[in-house]
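Working notes, beginning with the structure itself.
== chain A ==
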Amino acid sequence: MPADASRGPGPLEATWLVAAKDLRIELRTFESSAAMVLFSLSVFLVFGFAFDLATVRELGAAELVPGVLWTAFAFSSVIGSTRAMGLERQRESLTALLLAPVDRSALFAGKALGTLLTLTGLEAVLLPLSAVLFDYDLIGAAPALLPVVALHTIGLAELGILLGAVTTRLRRGESLLSILLLPASVPLFLSAVRCTEAAMRGEGLAAVSSWLLVAAGFDVLYFFVSLLTFELVLED
Partner candidate 1 sequence: MAAGDPVRRIARALPGCLLAATALAMPGALGLVFLYAPDEKVMGAVQRIFYFHVPAAMATFASVYVLLAGAAGYLWTREERWDRLARASTELGLLFCTLVLVTGPIWAKPAWGVWWTWEAKLTTTLILWLLLAASVLVRSYADSRELAARLGAVLGIVAALDVPIIYKAVDWWRGQHPQIFRPGSPAPLAPEMKHTLLVCLLVFALFYVLLLVLRIRLAALEDRVAALLERAGDPEVTAP
Partner candidate 2 sequence: MKSYAFLFWGYNVIWLGIVAYLTFLLVRIRQVSRRIARLESACSAESAAGRPAGASGRS
């Protein structure tokens, strides 16, 4: 359809195209995932020595593992967002992306979706690994754990991409992303740890419904804030 082609893709399609582009780059090189997996393994290693397995058994995995997991995920999202926005800095590809005949908010949604899927891939590797290393019942916790992880990863990806866009506009700004993203995502982090704890104890999600509401509200609020402000961050 030539008429449609001249207008460019619609917002949803554009979102998917941007995300697919990032995922294709990621699947070719695995640069971002490799860095995130290795980093998270080092986090597990450090915590493994900080609390040995006897301490974990004594306190119960649900006391310690959620904190360890979300520490790893939060720092990994810093790596992932830095990488996702850093890609666009090479060879002026950000300019090319901005010239594309799509809405700028679709660029945000696409970048965030790409980061979200990369982080989900990371979590698919790390959750089983953490179950092996820290000895808890992943299969039993999974039905409650999966929605919890998904809900909180969405927020991390959104805020990570928005703040990552801010820091890529600065020449030496990469180091600033962690001091912006980690404090700003504290509500998400607290909620994530509480909900993961409840899931691992097998308490069911009804017990933490107010936390889930906080996380969902956070996701929605920052989704709209990012849609509105992403364009302002990127424009020249």
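Note that a residue touches a chain if its C-beta (ideal position, glycine included) is under 8 Å from a C-beta of that chain, and two chains touch if they have at least 3 such contacts; residues count from 1.
Per the selection procedure, all candidates are chains of the complex that A comes from, given by their letters.
Model, not experiment: these values are computed from the prediction.
One candidate from 1 or 2 touches chain A in this complex, that being 1. In the complex of the two chains, the chain A residues touching candidate 1 come out as 159, 162-163, 166-167, 169-173, 176, 179-180, 183-184, 186-187, 190-191, 194, 210-211, 214, 217-218, 221-222, 225, 229, 232-233, 235.
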